[in-house]
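Data first, discussion second: the structure below is written as structure tokens.
Complex shown without one protein chain; remaining protein chains in place.
The block that comes next holds chain A.
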């Protein structure tokens, strides 16, 4: 850095810190983050709601299904054939029609107990994803495709040897193929083994609707398990269970060695649709939108005020290298905004989470590295948006125009994605190509291919990875800053 540029930088720093409105605006941005986090934290009261079940990794899970089980001591195996998996989908209030639930599950499971969140391994046929082997809620291995029916009976087998569970499938009962082998720790001395049926909700408009499925099992053979079969609805009152459609319930009947089992729910990681009352770190940081408007105003004013008061002539006379002036302004503005944004986010995030948890609201957990990414990303988002406003102000030389252009470009696309009738594909496209893509830095939820859900920006799932989304905004800012530099050099001030 040359001494000349250092002087320009110092001049811009002095201008910024001595204009009270700009400092106030930047502090307001940080306060908005904290204020909105406070509001989000105290505005919801879910005290006394049942706890959200968590899996072995601490992640929230759905663990509700109908379970026909008996204890399995020591090693052993369980074999069954599935000849039907029929699902019903709600159609209008109180009406059900037959339909396909892609991730309806019927099969065999070995798990520590009937408590929600128990370690398990399972092999199953599904509505339209073929045979799968799943364990520990998040792991999913694909087996042969195709649904189970009377004409193509699916045979399934689970073998347990210590902590090792192996799943097999066969079409004819003689040739068995291995679907997967997994190590499940914490199965305990007497795990429960048996048949299960689960039927997760299907996407319905902006929300989901509960379904129910019935499966027919035959040829049940068990080695190592004793006692009577018991039928239980696991996780009946769980917050991650939408319940049965009106008038239906879980059950099982046995006659002539055929088990008919009806169930609803899912054994899977919880997504936003599973826990609609839950909150995310991104929800707590809604103040980002208000902070954005504040930093956009400050960014635009940082240059347009010079044009209005004609200070720009003095500035350019003192520093004839005009690009240096713009760079210095961008560095000072970006740096100050980043610091304010980071301070605001680091206070707002933990504060809002603490208040929400104290009110009984479930907040989706984040690792410390994800939390740090959200904080740094939000600060970078605010800083970059303010520099975008600075360059728009330089191009337009007009405060109101610059503020409107940048606010509309960043906030309106997001606002359009929350309109109920905008299709998810349009919402995803809007948040991929517009500067609003940068809000992806606040995503803390993880989509799971084995769970049907509305993976939309409104629900906290962004089409681009966090830093790629940020790069879209950074790209717009880089282009706009270059255009501003060219115009500033060419035009008469």
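Please note the rule applied: a contact is a pair of C-beta atoms (placed from the backbone, for glycine too) under 8 Å apart; a residue touches a chain by one contact, two chains touch by 3 or more; residues count from 1.
Criterion: contacts and distances are computed from a predicted model.
Per the UniProt record, the chain missing from the shown structure is "ABC transporter permease", taken from the list "Peroxidase-related enzyme", "Oligopeptide transport system ATP-binding protein", "HEXXH motif domain-containing protein" or "ABC transporter permease".
Touching the missing chain, out of A:301, A:326 or A:342, is residue A:301. Contact with the chain not shown here comes from a single listed residue; of A:6, A:318 or A:400, that residue is A:400. Screening A:64, A:215, A:233 or A:286 for touch with the missing chain picks out A:286. Chain A meets the missing chain through residues 21, 25, 36, 39-40, 43-46, 205, 277, 279, 283-284, 286, 289-290, 293-294, 296-297, 300-301, 304, 308, 356, 361, 398-404, 407-408, 411-412, 414-416, 418-423, 426.
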